[in-house]
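To start, the structure under review is shown below, and the notes come after it.
As you look at this complex, bear in mind that one protein chain is not there, while each of the others sits in place.
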Amino acid sequence: MLSRVAENLFWIARYIERAESTARLLDVNYYATLEGGNLVQEQWSPLLVITGGEDAFREQHARADAKSVPFWLAFDLYNPSSIRSTLTQARENARALRERISSEMWECINKAYHELCFDTDAVLQNDALHDYCNRVRDTSHLFFGTALSTLLRDEGWQFLRLGQLIERADNLLRILQVRYQKTGTSEIAEALENHRWMALLKTVSAYEAYRKRYHTRLEPQNIAEFLLLDSTFPRSVIYAIEGIRDSLKKLPNAQKIQKETNWLLARLEHSQVHEILSKDALEEILEDVNDVGAMVQSTYFHLNA
Amino acid sequence: MLSRVAENLFWIARYIERAESTARLLDVNYYATLEGGNLVQEQWSPLLVITGGEDAFREQHARADAKSVPFWLAFDLYNPSSIRSTLTQARENARALRERISSEMWECINKAYHELCFDTDAVLQNDALHDYCNRVRDTSHLFFGTALSTLLRDEGWQFLRLGQLIERADNLLRILQVRYQKTGTSEIAEALENHRWMALLKTVSAYEAYRKRYHTRLEPQNIAEFLLLDSTFPRSVIYAIEGIRDSLKKLPNAQKIQKETNWLLARLEHSQVHEILSKDALEEILEDVNDVGAMVQSTYFHLNA
Amino acid sequence: MFDHYNPTGFFDEMYDSNNQARVHYQRILERMNGIPKPEFERRRAASDLTFRNQGITFTVYGDSQGTERTFPFDPVPRIIPAAEWAHLERGLTQRVLALNAFLRDIYGEQAILRDNVMPRELVISCSNFRREVFGLKLPLGVYTHIVGSDLVRNERGEYLVLEDNLRTPSGVSYVLANRTALTRTLPGLFAGMNVRPVQHYTTLLLEMLQSLSPRENPTVVVLTPGMYNSAYFEHAFLAQQMGVELVEGRDLFVADNRVWMRTTTGRAQVDVIYRRLDDDFLDPVAFRADSALGVPGLLEVYRQGRVALANAVGAGVADDKAVYAYVPKMIEYYLGEKPILGNVPTLLGWDKDHLEQMLAKPAELVFKAVGEAGGYGMLVGPASTNAEITAYLENVRVNPRNYIAQPVIPLSRHPTYYPDSGKMEACHIDLRPYILCGEKVNIIPGGLTRVALKRGSLVVNSSQGGGSKDTWVLEDDTSSSPTQGGT
Partner (left out) sequence: MFDHYNPTGFFDEMYDSNNQARVHYQRILERMNGIPKPEFERRRAASDLTFRNQGITFTVYGDSQGTERTFPFDPVPRIIPAAEWAHLERGLTQRVLALNAFLRDIYGEQAILRDNVMPRELVISCSNFRREVFGLKLPLGVYTHIVGSDLVRNERGEYLVLEDNLRTPSGVSYVLANRTALTRTLPGLFAGMNVRPVQHYTTLLLEMLQSLSPRENPTVVVLTPGMYNSAYFEHAFLAQQMGVELVEGRDLFVADNRVWMRTTTGRAQVDVIYRRLDDDFLDPVAFRADSALGVPGLLEVYRQGRVALANAVGAGVADDKAVYAYVPKMIEYYLGEKPILGNVPTLLGWDKDHLEQMLAKPAELVFKAVGEAGGYGMLVGPASTNAEITAYLENVRVNPRNYIAQPVIPLSRHPTYYPDSGKMEACHIDLRPYILCGEKVNIIPGGLTRVALKRGSLVVNSSQGGGSKDTWVLEDDTSSSPTQGGT
């Protein structure tokens, strides 16, 4: 497979997964502040920390509030990780290999690009953010569902999966880092805590699944265990890393990356959640995931002859 | 997992996959007759053979033509396998376990039901069949894509996959049975042959993938090999059966079904395509696939105590 | 949209008698007036579509398949100030404690009958009185775990309890769905209003249900009559939000003195059943033999304390509409307190004097069958023809115990948007709060505000053309006026 094609597939998947993650994060947090009454303060800054680029944000916007942060995360082209930016980039990448993916996959991205990356001012004006975020999420589901059903299970599929899963693990780890920074503030009211954890779970579409798994109240430790270590949950960190391992098995010259991935996986499998929950451990896992991403790039994409 | 829930998941997947298959079959064949000039006769009867229920059709419709067959396949509620019937049944099944699947999955089906199962007269009146079929296909992709990203990888997921893959193999085998009945008519023009095989490949979204795999003209034998035995193609028979095997591995009490599946798989893997292409062999594989389906039902769904 | 709105004639929730917006409505009124009507209508229609797509529907009985309808959602929220809610919360807690005390007593010592506070015959003649559970010891001593009492406001704005729903009160899913819908539709209304959240209801419900079992991590299920039940959406919704199985009778069976679910890997024990099935249908062995919805042998396991049911079998005796009249007395008898929330004056067919009054001026009264709910079996005197009244009274004379009558309460009204006129019109409303009763009493702020959408109608039930609103309880009463509070 052409290196350029492999790289493009990898990045299409990352961009679409990132657009979905940002849409989920934005949607849940935006409406959680509304549903939370005065319990939930408008906590917009953590979203900037999670998605990165806080400094770039400050250059463009005076303050982080209910207007500037949603605009930044969803529509701002100065933000390379905004939904609009990532969908545009996914589409540029897809356009460069439209002959390589199925017509249905290309059409899904191209249509989303035309429908979601133009005339975005009306979205905030008309309070239509929820609908917008839903459409972004559906775009991602439709894209990967179409790939599942039409893309050949050759190397291309493996690179697509690698991109999606590395991005997924990265996003979730960064959310956890921020959310688990502030535990221990015991004076917070019960309803607020409940509300907060609900929002975290809903952000990764895990609320209903978590409820099925744990028949107890929303315990921070259980939640972290579920999101980090439950391999039956398709948005968990360990699910992503197992998937990365499986995809690497099917690629040539992957021995070094496989070794790295297996080591990461082994440490996760033998960890208790409370050990991971210290901030340093999360940071370490995040770095390892990004190392795997970098190794994929250097092994397959930047070849000379 | 509740037996009723498992059974519902299995059937939701079958019905949605069937709706997609019928939509593809109808779409491609309908437009192929238009694009084929006088080369392609309006061959509506084979579609009835493929989808079954030819007798039931004859009770409702005087003749099989460009009006009655599309109506029967897409909208006729007398046809339990029409798109409208299958989507309605998928939705009834989903409604009975809406608490078990993710909200996104339920909403995807429910929305499709409301949008695709009512006011269907206008579709044929306005020649909007292609758009309709596309929306059915996208519904299926969105549904399975959403499941991929939100449904727990527990037994429920395995039953969903089993339903989808058994239905997929069944559909493809029945298409092949009908399409490979008439080989050997050597007097048919080259362009017609080309056109026919193109339509077959497009029906299962395989045209572009086949082209990538075989850099030769459309050879019936290569096409059959690709659709039956290429396990990198996600709509091939062998891909479906491998998937069935993988899902069975994760279910309890599956030894007997696994044995049956492995045997089927082993025979496929050790067959040459020309051996399979005799009508009897296809019939045998089809029966075996349906046996596996029946065993899944009797093992998991009709339990007393 | 509020032009030409006429608040007079009844107590209006939004406007006072001087036609001035009440202080807690001023801020949202300003905001709603800031939305152009076409945009408002677009959003309302989108919200309708969302309800449809999410399948938030109830089933109308009548045809075999069951027709699903969405419960019309009106985007103008009903607002309850903090102080007003605190009063309601106290009153409801008091009432539900008394009702549980009554149920414990009536299936136990029957002190209230012995002391002649209530007539024995009235109680034991209730169709929902269940001899089968007499003498049982229930977990936590609670009979009615999930309560939905209906409150109305009269012409002076006083809250009165219209009836208690102690068996399988429905509608709480709409409380949660309406809140979500309004945050999607008109997010701008919420800023700085400090509306108290409601979404933790299902967490509280699950914990309460789990507390009914002695086992460590008990298996809770929701038992539904099935997909064609009017409230099926709610059953599925609650099961999903709690993460427990939604089961039908056929999924359960009794063996070895336990209740089990049929699963793909054999049987699994069930500890707590949140049943949304009436007593009659629960167990064909114990109750109606023709019930295909229930679980044969369930009652016996329940009697042995090996499975918990919420609400308890027999709780319906306390929401019999004739027993209802005695709730104020129960509060004084069991708690030694004055009732905080009043009852609607009620004439009992059971009582000779009352019956005479009922038959004397039927055109001025609302008649109700004591065992019915959902607006069925009702006669609204002033809105009925003579023939209808005559026919109804026929039944009352044959079985007077089965009927009560109340004066027509001039229910308070609330501005409500009508898509057909494109205007706000005044509609009668009620309020159904949801009370959870386990180790302690928990009430989620607000509840379901139902709206009588048929113009001029006083009947708010979904089956009778009602709709609903999001109901806000404010955290404090300083943030709602336009000049105070944040943002």
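The letters A, B and C name the chains in turn, as written, and every chain counts its residues from 1.
Heads up, the rule we're going with is that contacts are C-beta pairs under 8 Å (C-beta built on N, C-alpha and C of every residue); 3 or more make two chains touch, one makes a residue touch a chain.
For clarity, every value in this text was computed on a predicted model and none was experimentally measured.
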Visible contact partners (per top-of-document touch definition) of the missing chain: A, B
Sole residue of B:Phe10, B:Phe159, B:Tyr180 or B:Tyr210 that reaches the chain not shown, by the stated touch rule: B:Tyr210
Residue of A:Trp106, A:Tyr210 or A:Phe226 in touch with the missing chain, whole complex considered: A:Trp106
Interface residues of chain B (partner: the chain not displayed): 30-31, 34-39, 66, 126-127, 129-131, 191, 194-195, 198, 208, 210-218
For chain A, residues in touch with the removed chain: 1-6, 92, 95-100, 103, 106-107, 110-111, 114, 155, 251-253, 300, 303-305
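Methods note: only the chains that are shown with their structure count from here on.
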Chain contact topology (line, ring, star, complete or other): complete
Distance-maximising chain from chain A - centres being C-alpha averages: C
Averaged-CA centre spacing for the pair chain B and chain A, given as whole angstrom: 32
Rounded Å distance between chain A and chain C, as computed from the means of their C-alpha atoms: 41
Centroid distance [mean C-alpha coordinates] between chain C and chain B, Å: 47
Per-residue multi-chain contacts in chain A, two or more chains: 208, 212-213
Overlap residues in chain C, where contacts from two or more other chains coincide: 240
